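Removed: one protein chain of the complex. Kept in place: all other protein chains.
Let's look at subunit A:
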Amino acid sequence: MTSGPHLAVALDGVGWHPAAWRLPEARPEQVLTAGFWLDQAVEAQRGLLDFVTLEDTLALQDDPFNPSTDGTDRVQGRLDSVLVAARIAPATEHIGIIPTAVATHTEPFHLSKAIATLDYVSTGRAGVRVRIGWTPQENAHFGRRDIGTPRLADAHLGDQRSDIADLFDETADYVEVLRRLWDSWEDDAEIRDVATGRFVDRDRLHYIDFEGRWFSVKGPSITPRPPQGQPVVATLSHAIVPNRLAARSADVVFVTPTDRADAARTVAEIRDEQAKAGREQETLHVFGDVVVFLDGTTATARDHKKRLDDLAGAEYRSDAHVFTGTPGDLVDLLLDWHAAGLSGFRLRPGAVPHDLTGITRGVAGELRSRGLFRNAYEADTLRGLLGLSRPANRYAA
């Protein structure tokens, strides 16, 4: 691998712009089919990208940055992203696959074995992005707990308790349980010793005995340790509280800098939290998220975005930086931010397929022509692509 940035794409239906589905080449009627997702993953793999992420929540799509009056003008309805990931895994060979899971309302035991199994069916290319489920809508779908009144704004308050901080702390416990369960089987636990009749060596299976403020989990997992040992854990962060979750728990964190200085500041804050969490020796990749509207010239890229904004009746807004221009100009920006400390980028295509191929052919091709991106996949696992070694098992003697 070269010293250039890692490159990933964030798949979300027909693209991140709310009007993307109305473009002639869009296939919105197929968003609930396997082929729709497989085609995008295959395209990303053709571009030799590190991984794809699959957006998900436990509710219908809702974009607070680009509100809709009644939701009827948007793509609505989506599939469980862990299942989508599993469905595309056997039909791809190299690319990492990172679905999204909501920690707040789900069982860590179930998710741990689901991601371990995703790692088996992809032979070592699984990851998972964990997120909190803070909305009243998601909470009402489960009707099981009082999550208080979490406010996203409180995530910026690093030095005081809040309901949102509790949800992130709980998510850190949740990831701890995922990780312990992945290690709860030693790699060589299955012995098939015909002489003694033992299939496993039970001394190499471990109770995790996790007990925390929100839940306890006994273990061991019912699923043997996955091929990567520890599948990749990712989070998205915009503020100090989720930065702490990333620093404690993640291998990759997606951040949303507005410019180079902001990128440098964000990386420094995460490194600081990483040191406080005692993880300075471990790799934590900080990826910058950028929404992209791409075309051959700046003028035509602007036309492309304007067309979408006109269809939506409003200018597109995002938590992440919005780039409109040529792949070459985008690469200049990415390299500038890369120099400020970001190890890679997760690009969000404004419209699919247009901006997806803009990424996989345009941006990846431009990086490659500058000698800064792979010419072939150099590793078989997602950890390998990210330069992460296969970790030792915490329970192995």
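The working rule: a residue touches a chain if its C-beta (ideal position, glycine included) is under 8 Å from a C-beta of that chain, and two chains touch if they have at least 3 such contacts; residues count from 1.
In this section, contacts and distances are computed from a predicted model.
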item	value
Undepicted complex member, UniProt protein name, chosen from "Osmoprotectant transport system permease protein", "Acetolactate synthase small subunit", "Fe-S cluster assembly ATPase SufC" or "FMN-dependent oxidoreductase (Nitrilotriacetate monooxygenase family)"	"FMN-dependent oxidoreductase (Nitrilotriacetate monooxygenase family)"
Omitted-chain contact residue, chosen from A:Pro28, A:Gly328, A:Gly365 or A:Pro391	A:Pro28
Hidden-chain contact residue, picked from the options A:Ala19, A:Ile95 or A:Ala172	A:Ala19
Hidden-chain contact residue, picked from the options A:Val42, A:Val121, A:Ala264 or A:Leu333	A:Val121
Which of A:Val42, A:Ala59 or A:Ala264 contacts the chain that the document leaves out	A:Ala59
Identified contact with the non-displayed chain, of A:Gly219, A:Gly325 or A:Pro353	A:Gly219
Sites on subunit A contacted by the missing partner chain, in the whole complex	19, 21-24, 26, 28-29, 32-34, 38, 57-61, 70-80, 82-84, 86-91, 105-110, 113-114, 116-118, 120-121, 123, 137, 140-144, 185, 190, 192, 194, 196-202, 205, 214-220, 222-224, 311
